[in-house]
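Quick one: the structure is below, and I'll ask about it shortly.
This part shows subunit A:
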Amino acid sequence: MEYVSLTIGFIVIIAGLWAIMTNRNILRMIIGFSIFDTGLHIVIVSLAYVKGGTAPILDSAVGINEAIDKIVDPVPQALVLTAIVIGLGVTALMLAYAMKLHKEKKSLDIMSFRDLKW
Partner candidate 1 sequence: MSETKNNNKFENPHYAKREVTGPDGKQFIVDPIKDYFSDERPKVYEPNSIPVVEKFLNWARAESLWVLGFGTGCGSIEIPPLMTPRFDAFRFGIQSRPTPRQSNVFIISGYLAVKTLKRVIRSYEQMPSPKYVLALGSCTINGGMYFDSYNTINRLDHYIPVDVYVAGCMPRPEALLAAFNRLKELIKEGKGEKANEYAANFDWYKENQKKIIKDWNMPDYNW
Partner candidate 2 sequence: MISPIHIISIGLGTAFALGFLNKKSNGLAVSLMLVAIALMAAVSSSWFIKLYQGAEAIEVYTAGFKPPYSINLRMGLNEALLSSLINLAGFLGGLYMFKNLKNTGKHAIMVFLVFVMGLNVIILTRDAFNLFVFMEVVSIATAGLIILIQDGKSIQAGFKYMIATGIIAGIFLLGIIFAYYFSGSLNIDDISNSNLLAFKGGSVAVLMIIVSVVLELKPFPANGWALDVYEASDPGIAALISAASATAMYFVLFKLMPIADLQWYKIISTAGLITFVGSNLFGLKQTGARRLLGYSSIGQLGLLMTILGLKPFLGDKFEYIAITILISHYLAKAGLFWIAGLLKKDKLKDWALLRKKPLFLVLFGTFVFSLIGFPPFPSFFGKWELIMSLSQQGLYFTLAMILTGSFLEGIYLFRWLGYAIKMESNESWTFKLEWNKVIPPVLFGILVYLAGYYSSTFAENFNGLYFIALAFILIIYLLDFLPAAVKNILSILSLALVSWYMLPGLYSEDMLRFIFTLIFLVGGILTFIAGFAYKGKREGFYPVALLMYAGLAIIIRASTTLEFFFGWELMTAGSYFLIIRGKKSMAHGLSYMLFSMAGAYAILAAFGLSFAETASIQLSSLAAVGGNITVIFSLLAIGFMTKTASLGLHIWLPGAHAEAESDVSPMVSAILLKAGVFGLMILMIAMGNNPEATRVAYVLGWLGALTALVGNLAAAFQEDAKRLLAYSSISQLGYILFALAMMSHLGWMTAMVYSINHFLYKSILFLTIGAVVLKVGTHYMYKMGGLIKNMPLAFIAVLIGIIALAGVPPLSGFAGKWLFYNAVIDKHWYFQGVIVFFSGIIAFLYLFKLIYSVFLGQLKDNLRHVKDISIWFAIPIYILIIGLMIFSAKPDLVLKPLGEMISVWYPNAGLSWEGGLATAPYGYWNGTGVMITIGIMFMALLGWLLLLSSKAVKVGQFNIVYSAEAPQRPETTHVSYNIYAGYNKALGWMVAPKITEFWDTMSDWAHSLAEYGRRLYSGNGQVYTTYVLAYIIAFYLIMIF
Partner candidate 3 sequence: MKQVLEKLSASFEIEDIVYQRDDLTFLSAKKENLINLITHLRDIEGFSHFVLLSCVDWIEDDKFQLTYFLNKPEEKYDLGIRCMIDRKEASMDSAHHLWKQIATYQREIKEMFGVDFPGSPGVDEPFILEGWDNIPPMRRDFDTKQYSADTFFPRERPKTNDPKEYMKEQMHPGEWGEYRKEKK
Partner candidate 4 sequence: MDFDIKRLGFTLLGLLIVLNWGLLMSSIMRKLGARVAKRYGIRWFQPWLDLVKNYALRSQISHGIMFYLGPVFRIGGGVGLFLFMPMIIGSELWLNYSFHGDLVLLMYFQFFGMLGMALGSGEGGHPYSAIGISRGLSQFTTIEVPMTLAIISLAIQYDTLSLIDIVKAQQGGFQNWTMWTNPVATIAGMFSLLGALSHSPFNLVKAPNEIPIGPPTEYHSTFLGVLQTNAAILHVVEAALFMNLFFGGATNWFEFILKTFFIYFWSVFVGVVFPRFRIEQSVAWFLKIPLVFGVLAIILYM
């Protein structure tokens, strides 16, 4: 069971990539990217999971001494927060780009933005 979330994470990542690579619509690609990002986050969190562990909060339920065994690794969770923020930033910027691109060519098809090549 412990690998379920990990597997799901990877599946989501691949689904995201699939979405990026098969959709010609830029917005759909951005959505694909978001899915990919989400998949990443799932993977990160699930890697930190310790079987039977609790949330990494040191309180009465988990004492300092037993924390090492009882709680899940707190660092990836912290990392995920940062990663989500960054992913948000990236997605926002992508959307801004999508807007500008649409303004330029009145199209959201990635195939119509091939002025630069070779």
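Here is how the candidates were picked: all candidates are chains of the complex that A comes from, given by their letters.
What we mean here is this: contacts are C-beta pairs under 8 Å (C-beta built on N, C-alpha and C of every residue); 3 or more make two chains touch, one makes a residue touch a chain; residues count from 1.
Note that this is a predicted model, so its numbers are computed, not measured.
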Selected neighbour of subunit A [touch, this complex] from 1, 2, 3 or 4: 2
Interface residues, subunit A side, partner candidate 2 - complex: 13, 17, 20-21, 24, 26, 29, 33, 36-37, 40, 43-44, 47-48, 75-76, 79, 82-83, 86, 89-90, 93-94, 96-98, 100-101, 104, 110-111, 113-118
